[in-house]
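The complex appears here minus one protein chain, its other protein chains still in place.
Now for chain A:
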Amino acid sequence: MAQGHQASGIQAGRLAASDIAENFADLHPAYETHEAMVAADRCYFCHDAPCMTACPTSIDIPQFIREIQGGHPESAARTILDQNILGGMCARVCPTETLCEQVCVREVAEGKPVEIGRLQRYATDALMACGVHPFDRAEPTGKRIAVVGAGPAGLSAAHRLAMLGHDVELFEGQPKAGGLNEFGIAAYKSTNDFAAAEVDWLLQIGGITVTYGKTLGGDLNLEQLKSDYDAVFLSIGLGGVNALRAEGEDLAGVADAVDFIAKLRQSDDLSTLPVGRDVVVIGGGMTAVDAAVQSKLLGAENVTIAYRRDQSAMGASRFEQDLAATKGVKLMFNVMPKAVLGTNSAEEVELERTEIKEGRVTGTGETLRLKADQVFKAIGQTLEGQPEAVELSGGKIKVDAQGKTSVSGVWAGGDCASGGEDLTVTAVAEGRDAAMDIHQSLMG
């Protein structure tokens, strides 16, 4: 039987363990000190800097880069973490090419921005390597707050509330904290178990009790939380996934991209993780790209992303698309899935060409088939398990600019809440801002 690359079906060990390790190494490796100094030196210290405005957490970027120049990466980290307590993860996962680095005046002038993300990582790594937590808690306020969901939004809110002197009870349905930092982000963006290390470091602030395996809608209900706590913050992310609604969706070999990624992220040994020979990913966002790229890195022979609109409409940034292309992923545009075909398990995907008619994706009738022993669905996550009492808007929990929901005493933020892009950094910003608003309303 053919081995490695050429083995048919969903198989582990397509590549040697050493190749897999190399493939999953840091996408943007950490700077050496000298590299960091050279990179920092490129910052012009702009007046009212555009990068700072573009950052959803408004980190004072010129200031932290100047602190790196001055030889104090730890103070630089403090400047970052003041605004964004998950500055370490954000340095690794933020699509900087559409945020701070996109508006860097040197990107505009030369097409080569100051590498803000990597500098941020240099600073935060330096501080975390010291093993200290730079923030202290204020005098206890006697207030108790429930935070549901320990992803970026929940962690950010919990940290800020604890810092302000409140006691926080953090409920997490999974046995681990971190949310998609732990289960979703591409492995090559968060190496060496960084997500877990960051959570441990963050919790050093004190005053946060984490209870694992407790879900809202299961063991917890909103009414109870409201009566037991002075305020409630919901940060449950998007737990559901959209269905393909195509024939053959139930065949073996068809899976949710987020489940595949979660398994990959939790695997101790990637060389034992099975992947198809011919993989087709349906979707056009960051999840689609991550599932496709990581399939390729595990050794899948052919990986195709099939997206129903054109390239410019893709949710994944240009950088992510290019990353996929350089890793050998084929990007197909204007095709939608009609059916997954196969006897016992998936063998082929039938796609139909599309065009946009009056703003809607419409099939042209022309179809084609791709070999596919594994099919990943990455066509969007949906809100799941939210309490009935809260009003929704566009499929998410409706919140105002401060994160207040329609239910008094209940705030929400992150992917589960309306407003803002579904990004780690946005979740951090919303968690922090909701915490400030909770503090304000509790303390007057």
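In this text, contacts are C-beta pairs under 8 Å (C-beta built on N, C-alpha and C of every residue); 3 or more make two chains touch, one makes a residue touch a chain; residues count from 1.
Simple rule for what comes next: contacts and distances are computed from a predicted model.
Between the listed names "Spermidine/putrescine transport system ATP-binding protein", "dihydrouracil dehydrogenase (NAD(+))", "SPW repeat-containing protein" or "Cell division protein FtsX", the UniProt record for the complex's undisplayed chain reads "dihydrouracil dehydrogenase (NAD(+))".
Touching the missing chain, out of A:Ala7, A:Ala30 or A:Cys46, is residue A:Cys46. Remark: the omitted chain is touched by one listed residue; of A:Val105, A:Ala196, A:Leu251 or A:Leu442 this is A:Val105. Contact with the omitted chain, checked across A:Ala21, A:Val38 or A:Ala129, is made by A:Val38. Residues of chain A that touch the chain left out of the display are 34, 37-38, 41, 44-50, 105-106, 108-109.
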